[in-house]
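Of the protein chains in this complex, all but one are displayed in their positions.
Right after this comes chain A.
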Amino acid sequence: MTAVVIGASAGGPSALQHLLSHLDASFRGPVVVVNHLGPDGPDFLADMLAKTSRLPVETARERIVAQPGVVYVAPSGYHLLLEKGGRFALSMDEKVAFSRPSIDVLFASAATAYGANLAGVVLTGANADGAEGLHLIRRAGGLAFVQDPDEAAIRTMPTAALARAGADYCGSLAHIADRINRLPR
């Protein structure tokens, strides 16, 4: 079973909405999302995404095992990590490049926990978070999908990811969703 980790920043909520709405209801991997600049309300983003996603969306809780076919959103103010076996851990470590949650922190832990059974996705954003993490995912044998910078609301983040990690696929949100739907079950 392949897990999917997704990082987004400025412009993230609507890109995530779009991407998730294209995922098959039968998709069986856990999907874990870090989005920067989350609006303050604790479960705001999860609630918003749940409205249009065919998969159930929840805020990730520490010590819970990520379930197949569920989308989890990192709570704001904490780094979210995946342990081996797919359990969530939270940390209060320093912000990384001004962000907590950090996409790199999630991606690095997921690369260690899931190895080749992982796909990392970098979407729109105005910083370089996720680039290093995506590199680690590829190095561990996982796949990297990057939103086409020309299509992204802000091109900086996907561009940085492509420069640091390259990608197995770079394209539109609908096409990335298509790749995710076809990941090995």
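The definition used in the following text is that a contact is a pair of C-beta atoms (placed from the backbone, for glycine too) under 8 Å apart; a residue touches a chain by one contact, two chains touch by 3 or more; residues count from 1.
As a working rule, contacts and distances are computed from a predicted model.
Undergrad: One chain is missing here; what is its name in UniProt, given the choices "Cytochrome c oxidase subunit 2", "Acyl-CoA dehydrogenase", "Phenylacetate-CoA oxygenase" or "Chemotaxis protein CheR"?
TA: Missing chain, per its UniProt entry: "Chemotaxis protein CheR".
Undergrad: One chain is left out of this view; which of A:A3, A:L16 or A:L81 touches it in the full complex?
TA: In the full complex, the listed residue that touches the missing chain is A:L81.
Undergrad: Using the definition of touch stated at the top, determine which of A:L37, A:A89 or A:A126 touches the missing chain.
TA: Of the listed residues, the one touching the omitted chain is A:A89.
Undergrad: Out of A:M1, A:I64 or A:A163, which touches the unshown chain?
TA: Within the whole complex, the residue contacting the unshown chain is A:I64.
Undergrad: List every residue of chain A that touches the chain not included in the displayed model.
TA: Counting over the whole complex, chain A touches the hidden chain at residues 61-64, 75, 77-78, 81-84, 89-94, 105, 108-109, 112-113, 115, 140.
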